[in-house]
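Presenting subunit A:
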Amino acid sequence: MTEASDTLDKPGITWLASYPKSGNTWTRILLSNLIAPDDITDDNFAPLHGSISSNRVGLDAVSGLPSSDLTDDEIDLLRPDYYRELARTGDERQFVKVHDAYHGNGAGKPLFPADCSLGAIYLVRHPFDVAVSYASHQGHQDFAKTINHMANPAHIMAGGSKGQLRQKLLTWSEHYLTWHRQDQIPVLTIRYEDMLADTAACLTRMGRFLKLPEADDKQAIARAVEESRFEKLRAKEDEHGFRERPEKTERFFRAGRAGDGWDLLDDELRERLYTAHRDVMEELGYKP
Partner candidate 1 sequence: MDIANDTTIRKTDNFVETVVDDELVLLHIVNGQFYSLKDTGRRAWELLEDEKQFGSLVNAMCGEYDVAEETCRSELGKLFGELQERTLVELN
Partner candidate 2 sequence: MNDVPFTITADLDLGTRVAPYVRDSGGEVTIVEGEVPDAIESDDMGTNFSVNSSQFLLNVPNGATYLVEGGERITYRRNGASDRDVALFLLGSAWGALCFQRGLVPLHASAVIHKGKVHAFTGQSGAGKSTLAAALAKRGLDFFTDDVLIIDPAQISDGAARCFAGQKDMKLWADALTLTGASKMGAVRDEPGFNKFFATPATSESAGSGNLASLSILKNENARRDRQPVEIEKLSGAVAIKRLRDSIYRMRFGVAIMGRQKLYSALAQLISAVHVQTFDRPLNKHAFPETTAAMRGWICDFGKSND
C-alpha cells in the first residue's frame, strides 16, 4: 500500500509509528514545518494536531474513568474506542505518535482501529544506533541493558503509576513486523538513514502518502527541511528547553547521525543484536 486511505468521511488519524529513538520527533517537526509553520513557537516545536497514543489525561477525559484505578489490560480494552472518539471529535486530521507495537487487546480487537485511521508512517532506524540512543535517553551508558530490552518480547514503557499509559513494544524486530504484517492500516516505511541522506525526498514521499497539497511544492519542502535541521533544533533546545526531554538526560537533540552504534558498541554486543534481529535487518538493508 503506498497511499493513505481516502475512504473515511471525516478527518481521521495518521499514526507516526516507531520504536523509540528512531526519528519520530524529527518527523513530527518536519511535518509541522510543512503543514503548520505558522503555529510553531519556541515552546512548541511540533504543533500538529494530535498527541501520543499513551496520553493518559486524554483517555481519562474521554472515558470518564480514572485510568489510575484500572489495570493496564483493562485500559487496553478502552483504547480502541478512545482513538475512535478522538477521530470523531477532531475537526482536522490528527497525527498521533505511537511507540506501541501493533497488537490487540484482551477482547481480541486491535488497539489501533482501522475505521478511524488514514494510515501510518513507520520510522525505522538501524538497531545498533537505536541501542545507543535509547540508553542515552534513559540517562545511562549500559548498552547491554538496552540490547536486552530490544530483545525482550515483554518490554514495555510506562503504565502502572507512570504518567503515560502502558505501551507494549515487543522486541525491536516484532515491533517492525507487527506493523508491517497487518493489512488494516496502510503503512509507509521510512528509514532514518534515508532521512539523513535526503530529507527532502523522504518528506516528499510522506507528503504524497498523506496526499498533502504541499507534497509537490519544492519550495515548501525545502523550507521545512531547513527549519528542521538538527543544528537549529539543538540551538532552540539550548535556549528554551524541550518539553519531551526526560529529567535525567542532558539534552534531547543529541547527534542526529548514523553509525554511532557501530563505533560505541563492542563486538559482543553487536553480535547479540545481529543474532536477535538478523531477518528484519536484512529486509531493511541494515548491515551488522
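Candidate selection criterion: all candidates are chains of the complex that A comes from, given by their letters.
Operating definition for what follows: contacts are C-beta pairs under 8 Å (C-beta built on N, C-alpha and C of every residue); 3 or more make two chains touch, one makes a residue touch a chain; residues count from 1.
Remember, predicted model here, so these are calculated numbers, not experimental data.
S.K.: Going by the C-beta definition already given, which one of 1 or 2 is in contact with subunit A within this complex?
M.R.: Result: candidate 2 touches subunit A.
S.K.: Which residues of subunit A touch candidate 2 once you look at their complex with the stated criterion?
M.R.: Interface residues on the subunit A side: 56-57, 60-71, 74, 77-78, 81-82, 84-85, 160-163, 240-243, 245-248.
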